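Of the protein chains in this complex, one is absent; all others appear in place.
Chain naming follows the written order as A and B, and within any one chain the residues start at number 1.
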Amino acid sequence: MLKKIAIEQISQLTAVLMDMGTLLAPVKEISGHNFMEIVDPKQVDLDFYNTIMSPKGAFFPHKEDFVKYKIGKPLSAAEPVLFNMKPAFLFGVRPCDVKSFEIMDIHFNDGGIIDPYWHHRRESTTIFGYAFDLDKPVEPADFYNTLGIYAADPEGSDIFMVKKEKELLLKSITHKGEKLLAHLSVLSSATSANEKYFEEYIKRGKEYKTRFTRVDPEAVALELEDVFDNTDFWKKISSACLSCGVCTFVCPTCYCFDICDDTLFGKGTRRRVWDACMFTDFTVEASGHNPRTQVYQRLRQKFCHKYSFHIRKYGVISCVGCGRCIRYCPVNIDIFTFVDIATKAKWYKRL
Amino acid sequence: MEFEPKILGIACNWCTYTGADLAGTTRLEYPPNVRVVRVMCSSRINPSFIFRAFQLGADGVLVGGCHPGDCHYNTGNLYARRRLATAKKILEFAGIEPGRLRVEWISASEGNKFAEVVEEFTTQIKNLGPQIKLKIQEP
Partner (left out) sequence: MIRFKQIEERLKKEAKRLLESGAVAVVLAYEKGYDEKHPMPYAAKNVADVENIVFNEYCNYNMARYLVRYPQGTKIAIAVKAADSRAVIQLIQEEKVKREYLVLLGIPVQGMKNPKTGEVIDSKTTCGMHNPVLYDILLGDEVHGHKIVSPYDVLVQYEAMDKDARWEFWKKELDKCIRCYACRKACPMCYCDPCFIDQSKPKWADKAPQSSGNMMYHLTRFHHLAGRCIDCGECSRACPVNIPLYLFHKKVAKECEEMFNQRAGMSIEDKPVLIDFRVEDSDKILE
């Protein structure tokens, strides 16, 4: 089913979605766009390239409270924080970010232990994917083509949106999306010309080229295993790295977290917060020993996790080429160049 | 009910704390709002103590040390003076009322001064009202 709405009247759609549940959409802030819970239908701004923070926060928030406790009381008196999620709508997610949810599902949703918080959020959320604007030049930092994702890839979205001049075309991709789209009377039906435009757009998306290097997961995993012990190579790659943590926090496929007990005056909360393998004390052990004290060790861990260990464990590369880590890195470290080196030139083996 | 401020007092062992003791033995009256913590020297004070005190609900912080030149450890309070002055400027620029942090030099024989300062400071904090800006509302 294909429907449409004039971009000027987006606030009508957002108002309806707000009434039906929680709406998370991009909002323009001074530093850039970010996904936020919408409180005013006019807040939503679709005139952006991509958000600063990835939308993983919709399913895996930066800070999540689990249990409230009181010191001195028995364990049975601790109260789990009630988790009550209304239906949610994640509006305006770029194709690379939609793909990231699939990768994160491996850790939070598939087999073994299922994270009930992630699972519940994923179930109750309808994803409105949003194609990149093919009339604008490609961002130099992005490289999602390398990971097999296209600029107008509808896979993974419940409803996929494409901009056509002053209108927004919305197409249902999944059953969940179709049900919702049928319900939204604020949208008007699309014409057959619109249908054609939509299909053409998806095709054109495949021609929209980002930086590309051929990456075979098996081959790159092997390369990195080979070069793991070459400390000179890693020291060279990481000489600029500040080991700060920005790349981890903006990345849509990074999922490390820390569990903290924050207590004040006898009352406290056990919560989960994002952690980063780039932090110096990430691997500090109870004895005080830290196996990764050097920056090159932490950077090696980061790159190898995404392009080697993850492939060995789960068969997929833990990266979607969104380019955020490169854009927001204070020293412009480029993971794409690194992957390019690892898959092509073997000069580092002579180091 | 009238607002009773919670004031953290940090007193150096050799001068201010002894001075406070003297105020007690001479049966001087002063408001009970200052909770005194004894440190060996005013230079023991990490400005983070002050920021943290405000976060934990203190309405005011009163720091007492020896008079500059008379520090039991010779120079401790001279460092403390610079450090606490900087802390004060930081609180001011952040928008906290500057009157909430006060540094006084009170010697061991100045029991009167201690009682007076506590009286004055408590009244001042009462006028400023409860400190809600930095106070942590919940963990």
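The definition used in the following text is that a contact is a pair of C-beta atoms (placed from the backbone, for glycine too) under 8 Å apart; a residue touches a chain by one contact, two chains touch by 3 or more.
Remember, it's a predicted structure, so these values are computed and weren't measured experimentally.
Student: Check the options A:Ala78, A:Val246 or A:Ile341 and report the residue that touches the missing chain.
Tutor: Among A:Ala78, A:Val246 or A:Ile341, only A:Val246 touches the chain that is not shown.
Student: In the full complex, which of B:Lys6, B:Arg38, B:Arg81 or B:Lys126 touches the chain missing from this view?
Tutor: Of the candidates B:Lys6, B:Arg38, B:Arg81 or B:Lys126, B:Arg81 is in touch with the missing chain.
Student: Determine which one of B:Val39, B:Ala58 or B:Val103 touches the chain that has been left out.
Tutor: The one listed residue touching the chain not shown is B:Val103.
Student: What residue numbers in chain B mark contact with the hidden partner chain?
Tutor: Against the left-out chain, chain B lists 47-48, 51-52, 55, 68-69, 75, 78-79, 81-97, 103, 105, 133-134, 136-137, 139.
Student: Since one chain has been left out of the picture, which residues of chain A touch it in the full complex?
Tutor: 29-32, 52-53, 62-63, 140-141, 239-240, 242-246, 248-250, 258, 260, 262, 271, 273, 275-276, 279-281, 295, 326, 328, 330-334, 336-337
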